[in-house]
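Yeah, one chain of the complex is gone here, protein chain that is, but the others are all in their spots.
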Amino acid sequence: MLKLAATFVALLVDGVAYAMILFLMSVGLTITLGVMRIANLAHCAFAMIGGYMAFALVSSGYFSLFTALPLAVAGTMILGALAERSVYRWVYTTGQLGQILMTLGLVFIVVATGNLFFGSNLHAIGLPDWLNGSFSWDAIAISAYRTFIIAVSVAIALVCWAILEFTDFGARLRAAVDNPRMARCIGIDVPRVFSITFSVGCGLAAAAGVLGTQIMPLEPWYAFEYLVPLLMVVAVGGLGSLKGSFYAALMLGIIDTFGRYYLPAAGAFVIYLAVVALLLWRPQGVFARASA
Amino acid sequence: MSEAPALAIENVSKNFGGLRVARDVSLNLPVGARHALIGPNGAGKTTLVHMVSGLLPPSAGTLRLGGVDITHMAAERRVGLGLARTFQISSLFPHLTVAENIGLAFEAKHGLDRRIWGNTAKHAEIVDGAAALLQKLGLLELAARRIVDLPYGQRRLVEIALVLALEPKTLLLDEPAAGLAAAERGALLDLLLRMPEGLSILVIEHDMSLVFRLAQRITVLVEGAILIEGTVGEIRADPRVRDIYLGSRHHG
Partner (left out) sequence: MTTPADQQVADRQVIETTRAGFSRHVFSWLDLLPFVFAALVYFFLGRYLALGTQVMIQIAFALSLDLALGYGGIDSLGHVAFFGMGAYAAGLFALYVSSEPISGLAAAAVLGAITGLITGPLVLRTRGLTLVMLTLAVATMLQELANASAMKPITGGADGLFGFKIAPVFGVFSFDLRGHTGYWYALGVVAFVFFTCKAVVNSPFGLAIRGIRENPVRMRMLGVNVTARLVTLYCISGALAGIAGGLSAQVTKLVGLDSLGFLLSGNALVMLILGGTGNLYGAIIGAIIFVVLSDRAAAIDPFNWLFAIGAVLVLAVRFAPQGVVGLIEQAWRRQRMRRAR
């Protein structure tokens, strides 16, 4: 009985940690898709860039995970801002298929660059000792690392929520997400709000990439590897809905982890079947608001 | 014994959240009638036409086409019952040629859109039908021109040809004269006056001279509700209508 509980708890922690990484990554993407309706398939690449940046810093020996994290996030945000001002201007002007192809091209470029600098081996960022262990009561052990991920992610999520609810910028962003045309009409500089949000979204993705290297190791194909789960989180959560992608990430992360353990014969099929079913039931996203 | 009206709008309302776009609108279009729907911009006229044609579901009320309840019927099935409409901004197939546009209407009418074999251009129902119609409306020289390459006035005319190809029983026209020059309006009015007698027409228009010459009855819609309904004479005489429009000719 205790063993069952132990397994259950371990799986739950695993699933929630994975979900939180996906959620952090999805914040930027859901806004991009929801506000500007841009199919940005390159979003996962920013997580990879952040992860690799931190990896390079830590490998140099002068930085630890904690000091490298803000630097990698800042670096990725700058890169994101630069990209948004240059290449993405092209992306904005083409139709949906063009956006998909262009951002796909960007992913290819990032993957090739990743291989150029870091080779094709898997890399993970070393953890300080106190994160390597686990908290245990009797037979139930909870990984310290995963707890850390969950704690940091929830903290970031709360900060995001607070900014959205209580600040001026947050109000403008919510208006832009709800109805971009109307927001423009009442004087909100939607493109500028979006540029800032895009950059922050890249930063959050980078944070996810840095924090998660032990469960999602870095390799050149990382930008592709997690693109599909990421897109599924955003689609199920509803484009533009942060709360939606939070719940969707939780749902998908937990179903995936439990599914793989209890139904190994079905593997990841279960999660995609669930996604397909959910998208068919509610095409605009399970948690999306029924707004115009 | 009276036959069912071509179109019956019964107490139809439409709400978008708290916004009431149509309030308890009723309108009766007998077979062969010419009925105009007028009113200031934003009165809800186009919304009403969207509901009749099936692109927008009503929040309340009933719609009947030739006596058949179409309130929840899919748009394409309503067309099968003889309904056709034009749009405020001509709704055509931009990169296809005029011949292909009209041809598609004939294709749809004869159910040939399911046919996966045989060259389109060899189907007599499609080509001959399109040819006859294009010639009748003087559009023959434009047959091989793409819609994107045509000026606005000619696109309007092609859209009218498109709906005529369907041989509808009930026709909804949404501001057919909008954006047309004076001579083109004259040609349009001519065309509308020559339409078959059995065809019932509901037209939304701002051009009053066209309305007064074409329509038998007029409904005035203001802020989603009917202000008055009556014959052309009654509407012309009513001071409230004159109040809404600052002069009866405000489209040049």
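The first chain written gets the first letter, and so on, giving A and B; residue counts start at 1 in each chain.
Everything below uses one rule, namely that a contact is a pair of C-beta atoms (placed from the backbone, for glycine too) under 8 Å apart; a residue touches a chain by one contact, two chains touch by 3 or more.
Here the structure is a predicted model, which is why all the values come from computation and not from measurement.
Within the complete assembly, B:99 is the residue of B:29, B:99 or B:202 that touches the hidden chain. Screening B:118, B:198 or B:239 for touch with the missing chain picks out B:118.
Within the entire complex, the positions of subunit B that touch the omitted partner chain are 53-55, 75-77, 79-80, 84-85, 91-100, 103-105, 107-109, 112-121, 123, 126-128, 130-132, 134-135, 140-141, 143-145, 162, 166. Looking at subunit A, the residues touching the absent chain are 33, 37, 39, 87, 90, 94, 96-98, 100-102, 104-113, 115-116, 220, 224, 228, 231-232, 235, 239, 264-269, 271-273, 275-276, 279-280, 283-284.
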